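Of the protein chains in this complex, all but one are displayed in their positions.
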Amino acid sequence: MINELLLQFGQWMEAQQYSQMLVAGYYSYNWVEATHVLSLMMCIGTLFIIDFRMLGLIMPNVPATTIAARLHKPMIIGFVIMFFTGALLVYAKPVETIQSLWFRIKMILLVLAFINAWIFNARMKAADGSWDMDPVAPKTLRVGAIISLVLWCGVVAMGRYIPYDWVDCGRTDNPTILWAAGCVEQLRAL
Amino acid sequence: MLNSLWSRYTRTLSLVLVLLLAIVLELFEVRTSIYGNALPFFEWMRNSFWFGVIGTNYGSFYATVQAVHLLSMAVIGGTVLAADLRLLGVIFRDIPSETLTRGTHKCFRISLTVAIATGIFCAAGVADKVYYMEVFWIKMLVLISGSCFVFLFKQPLLNSRPHDEINPWTLRLLAVTSLLIWFTVAATGRWIGFS
Partner (left out) sequence: MNKSNKWDDKEIAATGTAVIILGGLILYWLLQMESTLELLELAYGSIKLFNNPLVF
């Protein structure tokens, strides 16, 4: 049911003129894609530095919350750029992306990363500042940092897999994969 | 006299000598001849089992290495932004820039090493194509000169004394150059994939 709805949504986007313009323009798609990838350096790069500091791997002589607070802004700016360019990339190739298994896993990982970041922030605010100058953060925050690193590595890897066609609809007849990727027509034909 | 000048300005004079050497080599068309002779090496990379063959036959492995390449690029970006934006006075104004310069450098070195190692593997899988791409050679030029800039000039100066004893415009120039270098390396790298 939800797969059908998503497919319809994708087909509706694909029929729009701007979606076709974006993908057929000389450089437009490449520029959006390059911006999406390059903002990794701003968003995930700064995020990883915060996580590394929590684990005591980098700058142990600087208070952990200071690093987290000062790098928050560039991280958010990078994320906003990534979000909008990412949305444009989906808009340019909607059906292909919506029916990509990797894209779906990526979205799930993103949601998990968000929940983790939210819990992490709450814990960091709740903890008193006594650990701030310690080379490593308390255990709960360290676990949060490791989960964040793993989830974002997964997000980047899934993002990299999206253009590959290993498990595209029509390349597999495994019903579980077809269902997970939302290949409505291929599932019906089975 | 000449000796004391050399010992006082070793770096500057070496830089001038290297630039002169580059001009002389260019005049004698050494670059063009190296380019012609490099083709067998790229073909070897493409056909050698541990580089090109694995890269082309195991797509999922190749894509995973690419993901590691991107992640190390992200960490490079993070460390460069933290250190250089501090030099420009944009962020971390309450932390001394010496602390950030020293603190991020190790992380930068490690991620650059990972990026280069994975990058060699990624390039080997398409070695027969990148050889003919101008943007690939631009990337290599910027990467090599940028690494020399960071490791031989920028870092030694920044580590040599407190930053308030260095001309503030020099600090800004170093920061902007470093930001533009790593942006260019990343951007040209992405463009290799489109070409």
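We call the chains A and B, going by the order they appear; numbering starts again at 1 in every chain.
Following the convention adopted for this analysis, contacts are C-beta pairs under 8 Å (C-beta built on N, C-alpha and C of every residue); 3 or more make two chains touch, one makes a residue touch a chain.
In this text, all values refer to a predicted model and were calculated from it rather than measured experimentally.
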Mind pulling the subunit B residues that touch the left-out chain?
8-12, 14-15, 19, 138, 142, 145-146, 148-149, 153-154, 156-157, 160, 165-167, 170, 173-174, 176-177, 180-181, 184
When the complex is taken as a whole, what residues of subunit A touch the one chain not shown?
17, 20-22, 24-28
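Methods note: only the chains that are shown with their structure count from here on.
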Please name which positions on subunit B make contact with subunit A in the complex.
59-60, 63-64, 66-67, 70-71, 73-82, 85, 91-92, 94-95, 99-100, 103-104, 106-107, 182-183, 186-187, 190-191, 194
Can you check the complex and tell me which residues of subunit A touch subunit B?
30, 33-34, 37-38, 40-49, 52, 57-59, 61-62, 66, 70-71, 73-74, 153, 156-157, 159-161, 164, 166
